[in-house]
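Comments concern the structure below.
Only one protein chain is missing from this complex, and each of the others stays in its spot.
Up next is subunit A:
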Amino acid sequence: MIGEIDRSKYDTADRARERYRAGFGVTEELVREISRQKKEPAWMLEKRLSALRLFLKTPTPQWGPNLSGLDLDKIIYYVRPDADESSLWEEVPEEIKRTFDRLGIPEAERTALGGVGAQYDSDVVYHNIKEEWAKQGVIFENMDTAVEKCPDLVRKRFMTSCVPINDHKFAMLHAAVWSGGTFIYVPPGVKVAFPLQAYFRMNAERGGQFEHTLIIADTDSEVSYIEGCSAPRYMTSALHAGCVELFVGEGAVIRYSSIENWSLNTYNLNTKRALVEKNGTIEWTNGNMGSGTTMLYPASILVGEGARSESLGIAVAGPGQNQDTGAKAIHVAPRTSSIIRAKSISRGGGIASYRGLVRVCKRADETTSHVVCDALILDDESQSHTYPFVKMENDSSEVSHEARAGRIGDDELFYAMSRGLSQERAIQMIIGGFVEEVSKKLPIEYAVEFNRLLDLQMEGAVG
């Protein structure tokens, strides 16, 4: 399988025309300019400016991976491609279309998806939803458009109760300069059978991408959403500080999957959070394969009785990568439950860390939570760390955590090789089994892509 995929399709920069490119750094003028170009309402500009004021006086967090290589004054926070949003693939400019064609986006839309959005640098260039779902009242829009078209739905939930603008330094930055992203609204009782997808491509050198995803699943509705991300490789640092807010209504289900494959010069400092109402379910599937430094801890806040959260994550840390990922579950209401399963593979000097929090609040009677972490360390240059925090404030709940870390067993390897497999193929098979839980959760096309990416990552892993 190795060799079937060409890494250059993710890493190569494309020559696309730009309509607007901001200078380095973030200033009040830039924030006003972004808001002006997007013709935003006054409340959004006010939100951006408040967030900027908070960002400027908040220090960079000192815990977790080293962020000293990230110079926030050397990032371009807003790059607009020379293209208007279109729902016809033919109307997308040729250079941009070529990039997404190479990444297989239109093909996936035809075969597997209910709708697609594609974002290039700061703006969404293509957006389409199948008529069947639009007729049932499902809204699948570019986030910028949603601010204009659905002000009531957006204003009430955009960076308010789920991820407030003062949450942490990079959420503040995101709120100040966000651009593009996805807005999905699923009306009560509607179950969207095919997943909706968005693909985020960061092309500009020293670029920053700050897309905002807001999904509202109303009472008893269901929706699956997949995000793919990539960026070309430059010698300079790039920053991705997106924000995902999911509102799971009563009895509703959101399945959120993302495969993040940013190039190795990217700092991926993402915020993902879900607010889950009574009997609602959130299912997270996260694959982190790319980026130099990742800090990503999808959080589920279970605010309604009987709410459920399931989180499945895999992080692959290769040479020069620091994957600091994990999950959080905050149990606020009674009889809520959460399951967190985290897997990591580190090789070639890569660092994979699980950092998680389970908190059971005073009112959350009869709550259960279970956390399982598995780490595979392939060589003695690599590192694997586990930082699980458990806080219990209730006397009728149960929380458990287990973790194990180690290398591929000699017995497993010997067994596979005695059946005629080469050592490399045997290791690939064992790793394939290790991550099977994650790839099984993805639609088939993405599972194939995920497995190929993993094979590519593992190329040369056997010394």
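Just so it is clear, a contact is a pair of C-beta atoms (placed from the backbone, for glycine too) under 8 Å apart; a residue touches a chain by one contact, two chains touch by 3 or more; residues count from 1.
Please note the rule applied: contacts and distances are computed from a predicted model.
Of the candidates "SUF system FeS cluster assembly SufBD core domain-containing protein", "FtsW/RodA/SpoVE family cell cycle protein", "Membrane protein insertase YidC" or "Xanthine dehydrogenase family protein molybdopterin-binding subunit", the chain left out of this view carries the UniProt protein name "SUF system FeS cluster assembly SufBD core domain-containing protein". Across A:Glu46, A:Glu402 or A:Glu436, the residue that sits in touch with the chain not pictured is A:Glu402. Note on the undisplayed chain: of the listed residues A:Arg335, A:Arg355 or A:Lys441, the one touching it is A:Arg355. When the full complex is taken into account, the listed residue touching the unshown chain is A:Met392, out of A:Leu56, A:Ala134 or A:Met392.
Set against the missing chain, the residues A:Ser179, A:Asn261 or A:Ser382 yield one that touches it, A:Ser382. What subunit A contributes to its contact with the hidden chain is residues 61-64, 355, 357, 360, 375, 377-380, 382-407.
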